[in-house]
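What follows is a set of notes on a single structure, which appears directly below.
Complex shown without one protein chain; remaining protein chains in place.
We call the chains A and B, going by the order they appear; numbering starts again at 1 in every chain.
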Amino acid sequence: MQLNFQRLAALIRKESIQILRDRRFILLFLGLTIVQLFVYSYSASRSVYHMPMAVVDQSRDATSAAFVQALVNSQYFDVTMYLDDESQAKDAIDKGEVKAALIIPPHFAAEVDQRSANFLMLLDGSDQFAVRSGYSAVGLVAQNFGLQMSAENLALSGAVSSTNHTLPINTFAQVLYNPDMNDKWFVIPGIIGMILQTLAVEQAAIFLVRDREWGTMEQILATPVRQLELILSKLIPLSVLCLLTLGMSVALGIYWFGVPFRGNLFLYFWLALLFLASCLGLGLVISTRVATQFEAEASAMIFMLFGLLLTGLFYPRTGMPLVPQLIGDIAPLTYFLRISRGIYMKGVGLSFVWSDALILVLYTLIVVFISSKRFKMRLD
Amino acid sequence: MSAEPFTARNHELPILIQNLTKRFGDFTAVDNVSFNVQSGEVFGWLGPNGAGKTTTIRMLLGLIKPTSGNAFVLGFDSATQTKLVHANVGYMSQQFTLYSDLTAMQNIRFYGGVHGLSSDELRQRIAEIIRTAGLEGRENTLTGSLSGGWKQRLALGCAIVHHPKVVFLDEPTAGVDPISRRQFWELIYQMAKEGVTVLVTTHYMDEAELCQRVGFITGGKLVALDSVSQLKQTQMRGQVLEIGASDPEKAMRILKAAQLNGRIPFDEVALYGAQIHAVMPDAQKYKEAIQRLLMGEDVQVSSIERVAPTLEDVFISSVKAPAAIV
Partner (left out) sequence: MNQFAISAANLVKEFKVNKHVVTAVNGLSLQVAPGETFGLIGPDGAGKTTTTRVILGLLSRTSGESSVLGFDSMNDMYQIRERVGYIAQQFSLPPNLTVMENMLFFAGVHSVDAEEQKKRIPELLAFAGLSEFSNRLAGKLSGGMKKKLALACSLIHEPQVVMLDEPTLGVDPVSRREFWNLLGNLRAEKGLTIFICTPYMDEAERCTRVGLIYEGKLIVDDSPANIKRVIPGHLLEFTPSDFSSALKLCNEMNGVLEVQTYGEKLHVFVDDVLKCKTQIEDALASQGIAYDHLREIEVRMEEAFISLIRRQKESVEQNEMIGEVR
């Protein structure tokens, strides 16, 4: 299939003018990206901060007070009441007055010195977010507190319990790459990928359909324009737009949300381009199947849902049953997510993400092949 | 054409336009136009491309706001009482606006439903419209795959599904075959008989002859407004000679040349079907000369006689042609 550059240039010029002329579209494109970044990164922070906490301090010494203060300083807990015993604390949780209750046994200071301190944290198990946040927060705080308390690596063991059972903690999880457990660090590289996938799939799906709905397709088909030229003329301006969006999002991530970029920016952009190609190709496949803009948008929305739920963006894929996992495999985001987090957060190189990159290459080839087979240079 | 004051009597007119002006930026699409249409009248709204016909209709429907002046439909102000206007009028737009991905029947049902027809009425209207549009057997065809002429017929049906009192038809017969065109006009007259007021635009001058009154608009300005027979008297600058020739194209070239070098003072020479219509101040005087001229160039003249001007002659005479290279 021969490419004629004058034709391609004319087509790209047309598409670019059409994109640039549509101010609303540009605003929407960029505006939506920013809004999504903010909304998702704040709301998707699954940590629950400022949980109301009851304190039963049977020790009442300087160490126990310091420990309570450390918990408050962590921002995860707010002390809202002081109670006398464990049963009262359980009552308060049952009534929903507090989400957590800290029970410090007598002689806390002495036990800390003996490196055998115990305390009990009761958490409201009906609120899984509270449990998770409180659980990890209290562990961290206790560890740090212990480190602070004693220069010679004072070990402190704590016991954590939900209302139903008590769990002694013997090992501390150490959080790599994200020592403060800052959720944004985890979420932002993923969200950037999701935004790009949504935009690219949706716009590519709409672009062909729009020409068909406007009736301009028949007239364009009657010119000597080749299939490849037509497809490229849709994809190139969109890719440029998507890359700009990507750049903006990464910049926002670094400078506004303070998520450090650890890896090779150059590699990241190349792989992002590959990811975009697969998304745009997927959009083209969709657009060869749908008849109206509405259908195209609806199909793209489904992919956005996939992106949210099944790609591992918010919910880990490892725990998923097979079918949702397989469905998630259809979304390019699944692969880019690993690449993105790898390069972005871990700073790994190509040698670590090559398998996902290879899948994306294959993916792109497959969708472009399907769409070029399905997209006939005819009306029927 | 001066604006009448807004009185109770005007209020009863189905269509009333007063000093209507529409500007897009510094381009004036409709320029201080005033006219009215009587109840049960079929009014032809004619003019060359870009004259402002559709823009006028859009203002009457309240789809766009006038820059100045007023438009009233059935006494409702189109700009402020748009909902009331819409409830009582039917509109067939120039551009195809039905849903391509619905079937013919679903489109009728949709438009009937929008206008609040009961399901019984709707069933009856669907049958009627399918029949008048000649779409029997195509009820369940997707509208998008109907042929151009059928789309027009369906669009007309959808515009009148709710028995509107005033109907705006913007080039209803564009792309419709000669037989269906006649049926369209029978339908229009049927409606007019039932008291419906019709404002129609068309580029077929033979159809426009059927209107009781016509308005000519060009460059946004109303240039003539009268009955067809009156216009033929007042707007024609010359007399029309109809010439039947063996080779009309060649005859045209000869006559054009004669017009250019001033041998015969034609106002206009144009092909009219297979005949030639030549407009000049005194047809009788030049008849012989024309015949001789054509014979001299080996063109047989089968007939040459003065005829009453058609509306097409009037149109060309009263509407100056836009600049052209040919």
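One rule holds for everything that comes next: a contact is a pair of C-beta atoms (placed from the backbone, for glycine too) under 8 Å apart; a residue touches a chain by one contact, two chains touch by 3 or more.
These figures come from a predicted structure and were not determined experimentally.
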{"item": "Where the missing chain makes contact, among the chains that are shown", "value": "A, B"}
{"item": "Among B:Asp177, B:Glu194 or B:Glu288, residue touching the chain not depicted", "value": "B:Asp177"}
{"item": "Contacting the left-out chain in the complete assembly, out of A:Val225, A:Leu309 or A:Ile330", "value": "A:Val225"}
{"item": "Hidden-chain contact residue, picked from the options B:Lys22, B:His86 or B:Arg153", "value": "B:Arg153"}
{"item": "Positions on chain A where the hidden chain makes contact", "value": "4, 6-7, 9-11, 13-14, 17-18, 21-22, 214-216, 218-226, 377-380"}
{"item": "Residue ranges of chain B at the interface with the undisplayed chain", "value": "24, 47-51, 53-55, 94-96, 134, 140-142, 145-150, 152-153, 171, 174-182, 203, 205-210, 228, 244, 249, 270-275, 302-303, 305, 307-308, 311-312, 315-316, 319, 321-326"}
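Here, only the chains that are shown with their structure count from here on.
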{"item": "Whole-Å separation of chain centres (CA-atom averages), chain A against chain B", "value": "60"}
